[in-house]
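The structure follows.
A single protein chain has been omitted; all remaining protein chains appear in their positions.
Right, chain A next:
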Amino acid sequence: MDQGFFLLFAAVSVITALTVVLARNPVHSALALMACFLQVSAIFVLLGAPLLAGIQIFVYVGAIMVLFLFVIMMIDVREAVLQRFLPGGNLPALVLLVLLGLEMLALVLWSDRFSATEPAAARDGDQVRELSRAIFTDYLLPFEAASVILLAALVGAIVLARKEPG
């Protein structure tokens, strides 16, 4: 049952990821990326991380993709649609990609350590509560650093996108 759902979500996410790269129109790419993020959040649920699935939907689908769509609508993409798709003469990058994919596939398939089917130890108790306790005790400093980074990015984006610099 789990495996069937995983295969379904994985297949749809790979197809939509290919659509992101291959679509000519950036709006289509953005919509396909949104679908891909929804599939990935479903996979997070299957992997036993419901909190992460919620964060994925809120942050990626709700915030980042809306930002992307706003920017696409602000910018004139007609010229981008007309331009030549996947220009030739990029053979080194293609070879590099094939090598990268083959290497990672070989490493994963070769190794026996990745064949685990059962989690190491079944956790008991409320998982989200333990996760948030770990964040707010052991990882409090990185958490605060992340909030400072978000504030700096907010201010920086406003300053960058302003009409008159200075």
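Methods note: a residue touches a chain if its C-beta (ideal position, glycine included) is under 8 Å from a C-beta of that chain, and two chains touch if they have at least 3 such contacts; residues count from 1.
Just so it is clear, contacts and distances are computed from a predicted model.
Trainee: According to UniProt, what is the chain that's been left out of this complex called? Choose from "GTPase-associated protein 1 N-terminal domain-containing protein", "succinate dehydrogenase", "Glutathione ABC transporter permease" or "NADH-quinone oxidoreductase subunit K".
Mentor: Protein name of the absent chain (UniProt record): "NADH-quinone oxidoreductase subunit K".
Trainee: Since one chain has been left out of the picture, which residues of chain A touch it in the full complex?
Mentor: With respect to the unshown chain, the touching residues of chain A are 2-3, 6, 10, 13-14, 17-18, 20-21, 23, 26, 29-30, 33, 36-37, 40, 43-44, 46-49, 51-52, 55-56, 59-60, 63-64, 67-68, 71-72, 74-77, 79-80, 83, 86-87, 90, 93-94, 96-97, 100-101, 104-105, 108-109, 114-123, 130-131, 134-135, 139, 142, 146, 149-150, 152-154, 156-161, 163.
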